[in-house]
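Note that this complex is displayed minus one protein chain, with the remaining chains in position.
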Amino acid sequence: MNTPALAVSDLRIGIRRDGAPTIDAVEGVSFTVAAGQVLAIVGESGSGKSLTALALPGLHQPPVTIRSGSIRLEGVELLGLAPAALRRLRGSRIAIVLQDPMTALNPVQRVQTHLIETIRAHRPMGYEEARERSRLALARAGVPEPARRLQSWPHELSGGLRQRVVIAMALVNDPAVIVADEATTALDVTVQGEILREVRRLARDSGTAFVWITHDLGVVERIADTVCVMYAGQVVEQGPAGAVLAQPAHPYTRALLDCVPARQRAGTRLNQIAGAPPSAGQWPSGCRFAARCPMVRDDCTRTPSTLSVLEGTDMPRSVRCLHPLTP
Amino acid sequence: MSRYGRSGTLVASGTPGRSGTGHRAGSPGYASGLTIAIVAGVLLGAAIAAPWLAPQDPYDLASLRLDHARLAPLTRDEDGTLHLLGSDDQGRDMLSAILYGLRVSLGVAGAGTALALAVGLAAGLGAAWRGGRLEALIMRVVDLQLSFPTILVALMLIAALGQGPDKVIIAIAVSQWAYHARTVRSTAATELRRDYIAAARGLALPAWRILIGHLLPNCLAPVVVLATAQMAAAISLEATLSFLGLGVPVTRPSLGLLIANGAQYVFAGQYWMSLWPGLVLLATIVVIQHTGEQFGRAVAGGVSRR
Partner (left out) sequence: MGYSALVRIVQSLVTLLAMSILVFVAVYLIGNPIELLVPPQASESEMARAAQALGLDQPLPLQYLHFLGQALQGDMGRSFTSNAPALTVILERMPATLELAIAAALIATGLGIPLGLLSALHEGSRTSRLTLGLATLGFAMPTFWIALLLVMVFSVQLEWLPSGGRDASGTVFGLGTSFGSWRGLAHLAMPACSLALFKLALIIRVTHAATRDTLRLDHVRQAHARGLSGVRILTAHVLKNISAPLLNVIGLEFGALVAFSVVTETVFAWPGMGRLLIDAINTLDRPVIVAYLLLTVALFTLINLTVDVVCLAIDPRLRQAPNR
């Protein structure tokens, strides 16, 4: 397939508070995800990753606005699409899984209602057929005893099961892209592991493209083919997950990796990045990470850094740093 | 009886604009807030200064002349006294009657609300502090009472106790204490789990000092909000009872009774005897409700900052 499942280029998201001028919260985000691939977007809270996730299926709400850029879903431009046309794509070609499984399901509707209505919102289908399709979706999402679970009420399910139901809702119409915003953050580590395995299998078997938003590099390592590291509203580094994690080129990626406990020698003090990221509207004029960067040089605070292709690697990687780390 | 808040709580959470941002100078919210404050000041001032403001003492039966009865607004009687708002069927000057009536309304409603507040505080704090069976009993009674409309509880009490301002005060207190008790108990139950109570207990302070000195002050904010809303309800309740002839005596009419007195003449097109006291009553209730909502917003803001 030549057309990528999702192609985002130069996305700029603003926040407009009444009276105040629009603030750019996210800028210059570009990536593509091919069918069956998993792209991870990683960053701290406030980096703009969740704004990006919600903007992809057009679920952002005022005061958040998309100011410019392009989001192409299977070649179709989503920005500027009529609301009705966008609605027909949502849930059928692009689906989203939100962070908190405890609140994503309507407490007064059964599991099957959620699934069946999602199917029938997009194609005419008889109730029984839709119900059978729902049961299959639950099974694909790894829900045990799917036939019985169709009848369940949300409050009867554990957090992990609910998130599997939400994932089943996302894949029930075989979308091209599933966006997951911190979808496993609220879950136990073991449950998280199972779900991540499930996602990898889904990507491989059904050819679904995933955009997986997380703050956890451990998650990236386990599921991602490619990764985007975001900091202060910008992509600071992107490339194949294995290469970026093994040899980070941006000091921020390196610092993030140093914070993962499993990667440190036993007995050493746990690293953390000193200081706090700048908030939207108060971006510094030079490199946005300069204030916290352990390798900061004089020109970093003056010259804005640009995302450029990293030379000397055999894979397409880019980094936003005036003095990238070299292997 | 039910796990959803009955209308009491829902109304409180239904205050419009709670989610709204604070009023800024120049915004319509600010202007209406200013208007409300001015009206509140005028009403309160009028009630307090009634004896000096009123052209006539409506309680002085000797000064009432039946030949001056039912004069239209802005007419002068034979003695040359101007009746700005007209006069009622007893020959009382409406303006004077309203000024004094406002006093009665505010006084009776205020006393009733205060009594309800005191009883509700005691019951709610007691329930939260002692817990166990006492709490279960009190809350059961509260639930039971809240499932019946206040007007019915009040009518039942008036039926049992008879009429008069003191009976109305009791009726207001009895029909409202349960709202306070419920709010106080839930607030106190939350506060009791906080560290400062544990600290006070650790110091082996006597129970009454923890209750009065530590617990009570921290439960007051939501109660003040509720009490304001209940004050508006109390004014309406008193007016309703008086309108039905079950409230204050005819010699010392409240706003509600003034409206009732004028009601029969409405059919003859002599609107003023009911209209003016009704407008004052409405203004009073709106002002108090609005103040309550402002308190509520301030308290909600305070909680979210904590």
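Points to keep in mind about this one:
A and B are the chain letters, set down in written order, and residue numbers restart from 1 in every chain.
The rule is short, and it goes like this: a residue touches a chain if its C-beta (ideal position, glycine included) is under 8 Å from a C-beta of that chain, and two chains touch if they have at least 3 such contacts.
As the structure is a computational prediction, the values presented were derived from the model and not from experiment.
Between the chain not shown and the residues A:A40, A:A55, A:A104 or A:L138, the one that touches is A:A104. Across B:L216, B:L275 or B:A298, the residue that sits in touch with the chain not pictured is B:L275. Checked against the full complex, the one of B:G41, B:G131, B:P149 or B:G213 touching the unshown chain is B:P149.
Residues of subunit A that touch the chain left out of the display are 57, 59, 87-92, 95-96, 98, 100, 103-109, 113, 117-118, 121-122, 153, 155, 166, 169.
Contact between subunit B and the unshown chain involves residues 1-7, 10-11, 13-17, 19, 144, 147-149, 151-152, 155-162, 232, 236, 239-240, 243-246, 256, 259-260, 263, 266-269, 271, 274-275, 278, 281-282, 285-286, 289-290.
Quick note on the criterion: only the chains that are shown with their structure count from here on.
Subunit A and subunit B have CA centres that are 54 Å apart.
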